[in-house]
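A single protein chain has been omitted; all remaining protein chains appear in their positions.
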Amino acid sequence: MNVLVTDAGWEPMNQRPMEMVERKGLGHPDTICDCIAEELSRRLSCYYLEQCGRILHHNVDKALLVGGQTEVWFGGGRVLEPMRLVLSGRATVLPDAPCVLGEMALAAARDWLHANLPDLPDEAINVDYLLRPGSAELRDLVENEASAPRANDTSLGVAHAPLSETERLVLAVEETVASFGPVGRDIKIMALRRNDRIDLTIAAAFVASRTPDLETYTTTKAQIEAAVSQVAQQFTSREVVARVNCGDLPAKGRYYLTLTGTSAEAGDDGQVGRGNRANGLITPFRPMSIEAVAGKNPVSHIGKIYNVMAQRIADRLVEQFPQAEVVCYMLSQIGAPITEPVMVHLEVAGVPAKAVEGAARQVTAEVLDSWREIQRGFLAGSFRVA
Amino acid sequence: MNVLVTDAGWEPMNQRPMEMVERKGLGHPDTICDCIAEELSRRLSCYYLEQCGRILHHNVDKALLVGGQTEVWFGGGRVLEPMRLVLSGRATVLPDAPCVLGEMALAAARDWLHANLPDLPDEAINVDYLLRPGSAELRDLVENEASAPRANDTSLGVAHAPLSETERLVLAVEETVASFGPVGRDIKIMALRRNDRIDLTIAAAFVASRTPDLETYTTTKAQIEAAVSQVAQQFTSREVVARVNCGDLPAKGRYYLTLTGTSAEAGDDGQVGRGNRANGLITPFRPMSIEAVAGKNPVSHIGKIYNVMAQRIADRLVEQFPQAEVVCYMLSQIGAPITEPVMVHLEVAGVPAKAVEGAARQVTAEVLDSWREIQRGFLAGSFRVA
Amino acid sequence: MNVLVTDAGWEPMNQRPMEMVERKGLGHPDTICDCIAEELSRRLSCYYLEQCGRILHHNVDKALLVGGQTEVWFGGGRVLEPMRLVLSGRATVLPDAPCVLGEMALAAARDWLHANLPDLPDEAINVDYLLRPGSAELRDLVENEASAPRANDTSLGVAHAPLSETERLVLAVEETVASFGPVGRDIKIMALRRNDRIDLTIAAAFVASRTPDLETYTTTKAQIEAAVSQVAQQFTSREVVARVNCGDLPAKGRYYLTLTGTSAEAGDDGQVGRGNRANGLITPFRPMSIEAVAGKNPVSHIGKIYNVMAQRIADRLVEQFPQAEVVCYMLSQIGAPITEPVMVHLEVAGVPAKAVEGAARQVTAEVLDSWREIQRGFLAGSFRVA
Partner (left out) sequence: MNVLVTDAGWEPMNQRPMEMVERKGLGHPDTICDCIAEELSRRLSCYYLEQCGRILHHNVDKALLVGGQTEVWFGGGRVLEPMRLVLSGRATVLPDAPCVLGEMALAAARDWLHANLPDLPDEAINVDYLLRPGSAELRDLVENEASAPRANDTSLGVAHAPLSETERLVLAVEETVASFGPVGRDIKIMALRRNDRIDLTIAAAFVASRTPDLETYTTTKAQIEAAVSQVAQQFTSREVVARVNCGDLPAKGRYYLTLTGTSAEAGDDGQVGRGNRANGLITPFRPMSIEAVAGKNPVSHIGKIYNVMAQRIADRLVEQFPQAEVVCYMLSQIGAPITEPVMVHLEVAGVPAKAVEGAARQVTAEVLDSWREIQRGFLAGSFRVA
């Protein structure tokens, strides 16, 4: 097994002079696309498993959410033009069964939306799908599996651990902001750390029906800023300055007010794989994979599986070596078993590579070996994908 | 002006033990989406300029290409189901002029396809659009510009220079492969360098009408592998091993044969911003921006402008300091003039940061000052976006 | 005023040797399209009236209902692929108001479906719209109205009175059939009368959830046939033979069982204007207008207004002359006030034309004069359109 452990040239993130971290919250158009694509993949996988005893080929990692149009005012609003979500991709149709792709796609979208965006009424979104049977060649990669499935492509997964202070902060802040009554689920957080100061720029979609007037809006903004500063102290001792909805133009009467709690209601479009990486963050100062995790099949799609495996390897090493900061790259070769990556490359800072090497080999072997469990984890929806 | 120059912890890429570089060629579904979105933005910009004397707000950086279905054999083939391209986004409609968004979108797609994918017949693709007038708030950011436009968002651009040996090789290989008669434009190249060996995995869509028989196919594959090895010598003295279409299964009669020269004809979907970064490459070992450059407005969209500016700063510094390897991060603040970034951060390897600092400040100032020229460059289609 | 009254050559329908009458019930795909198009027109009219004090131009008399796919069994079923309804047409957008066409179209469809097809779950139908602002020329015909509006076209309306025995029977039978619990709203009735025998061929969509087993199905069929024969006696003394769901193939286990109560769930498509005429019937032995009444604007669209006016004229004459059978044709001239038809032609059987002439002139004048009331009638949804 090719496990390469090297000393990272870079410093641990917490010590670097600058850092930038972004998160697009649950109700952001890109995150909506990611989550619904993943939910569809999950349901397809369960369906195949139930019907055939194994997960058949599918790849539904593309979707387009076209923004709609609404009219809002303090206290209420209405839909003028619904958003339009188009789910796209390939999936295997069972030969002697009726085709359920369409129904499954619509149900996945509907159920996810109901569960996660309760402020979004059905009439505010039109869901459509353009799903087709996958090409025979790719199907076989999945279907012929005897033991460990074979990689669908020459691809890679990347992950780092631990999260930096700023990264942890950003993840925590979303929930803090969402806990305020008037706020919806489209919360975008941009953190810029320069040495010991972290500026948080938060765009939070207020829900008009729960924001009866400007005073509520203004007061809530101030409360959020205060609450975030408070919460921040659990994650960092650095100075944290939070600003909410900087784009407001009171002089023009413009506030970030929505009917549904998502900016997609009035213009912003979304796609799968354009937002958060699998750890829930966008971190340009960190190595990232461009591959979308959401919507890919959990059996053979390296762009999905290796991202989760790499995260697990990094996490476990950091558990063992709390001083370490690790980046893990995993590379596949098309057609080879997913348990036999071409290379697992670990960059380690904070402790000498040498000290980690043995543990790294073992952890890697264990994680590769746990592929069935990871597959089941995807089916159970246990892993974050965006 | 905040220009921060620091010594990079990392080694120059050519000296690191491992490197991975990918390029999705011109005919790849993601690249098609990127290029057509950009072409549409370019035309909108020119149209606004001509009609109003300035570029109005638009953001057409979303598109979905749903794969079709074809039947192919050596010597020919036919379309069973056309691909479907949906262009999406926002643009300003001129108040007293007829709405031309639809026509412009279709013409942009058609003209780009005719010019770049000559093997793709009109009937193989159905182009549609879901374009709507942008929201008033964002429009103003563009429309009210007096001098330097104001940033549309808190965002960032990233670039590095120079390209590594492997990166330059990958860019060059696409043209080499494309020069073979039977090959179409969907050429995906994945380079994996381990120390002094570079493995190139090339997936090249053959065009059935120019591939009369299996012998032509097999011979051409071998010729491409030989040609690539030959070309590689101009870029590196390392060992280069090229393999073309490893997914072929001769036993099952499966070859990478297409009617149109793109895999989108038979299943692969594409989206804007899911493929190459603005330098034409996917480089997981390098810092990257997740933002799509393609389709964004060239006036105020930081995700577009700062990526190009960052590249230009890095390139110019490397011209002055040929030993240096530079990564440039540029961060904007929503509402501030684009000429006043929050921070320009340069990581420098190969020469001391100190030595570069003065030049860095000057180059940065010059590049920021050239915003009009960069805007014109986008209008002229001078910059690569994918 | 050109009112021409002539002696009809034909015999009153009840005395002819053969007659054929068809009705597509409320849940038939064509009727669904008609009713929703009309509901949309009605809402647009009310909206314009409320916003501008008059009804602006619109014409939404086109729609396409694409059938879906379901799986049904005695006792239940599920949606595999939803139906797809596309509403189409033109309407005026108010210059300084947000565009509400999309929302209005979706709400019209949703509300009509909820109210009229309670067995149809939301997830069984995907509603879309392709509505655009109408052309300026036609708009003016409506907008410039001072007194009586001007005809939008050279067109005609046709109606007859009284209904024949068979026609009245067919209208009554729908409700009789629908009153059976297991039956849904897609009830198609075809009556063929040969002299004194009337054969009723009834296709009634059973709702699976209320049809637990084959016995219920079979028993209900027999009960319907009996009930229809019973009801028939109120309308005719002729022999009436009713057969329900003749297309069933018990040997193959095929019954007319549906999930939603409409055949559109599994394949049958619908359009506006392809089913019943404005009197609710299809009567090939009677003169008919090909024009759809549903969805047209109630101000100037002759294809809508003159059909209702012609019916009213015929009805009133028959009230005065109970022995008479009347067909009324009304012809408009584009641009002339709707109160000034080119010609009103009445064919009269049963009584001499001469005897009717004076009354005919007076009734015609009164009906033309009641155009405002008729317009209001359309807004109130008082008239049958399919």
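Things worth noting here:
First chain written, first letter: the chains are A, B and C, and each begins at residue 1.
Everything that follows uses one rule, which is that contacts are C-beta pairs under 8 Å (C-beta built on N, C-alpha and C of every residue); 3 or more make two chains touch, one makes a residue touch a chain.
Here the structure is a predicted model, which means the values were calculated and not measured.
Taking every chain of the complex into account, the absent chain touches B, C. Residue-wise, the contact with the chain that is not shown comes from C:285, picked out of C:180, C:285, C:321 or C:383. Checked against the full complex, the candidates B:127, B:257 or B:348 give a single residue touching the omitted chain, namely B:127. The omitted chain makes contact with just one of the residues C:46, C:99 or C:190: C:190.
By the touch rule set out above, chain B reaches the unshown chain at residues 69, 71, 78-82, 98-100, 102-103, 106-107, 110, 122-123, 126-128. Although one chain is not drawn, its touching partners on chain C can still be listed: residues 4, 6, 8-11, 17-18, 20, 62-64, 66-67, 69, 81, 84, 86, 88-90, 130, 132, 134-138, 154-156, 158, 190, 192, 194, 201, 246-247, 249, 254, 266-267, 269-275, 277, 282, 284-290, 292, 329, 331, 334-335, 342-343, 345.
Please note the rule applied: only the chains that are shown with their structure count from here on.
Taking the mean of the C-alpha atoms as each chain's centre, chain A and chain C sit 51 Å apart.
Chain A and chain B have Cα centroids separated by 23 Å. Averaged C-alpha coordinates give centres for chain B and chain C that are 56 Å from one another.
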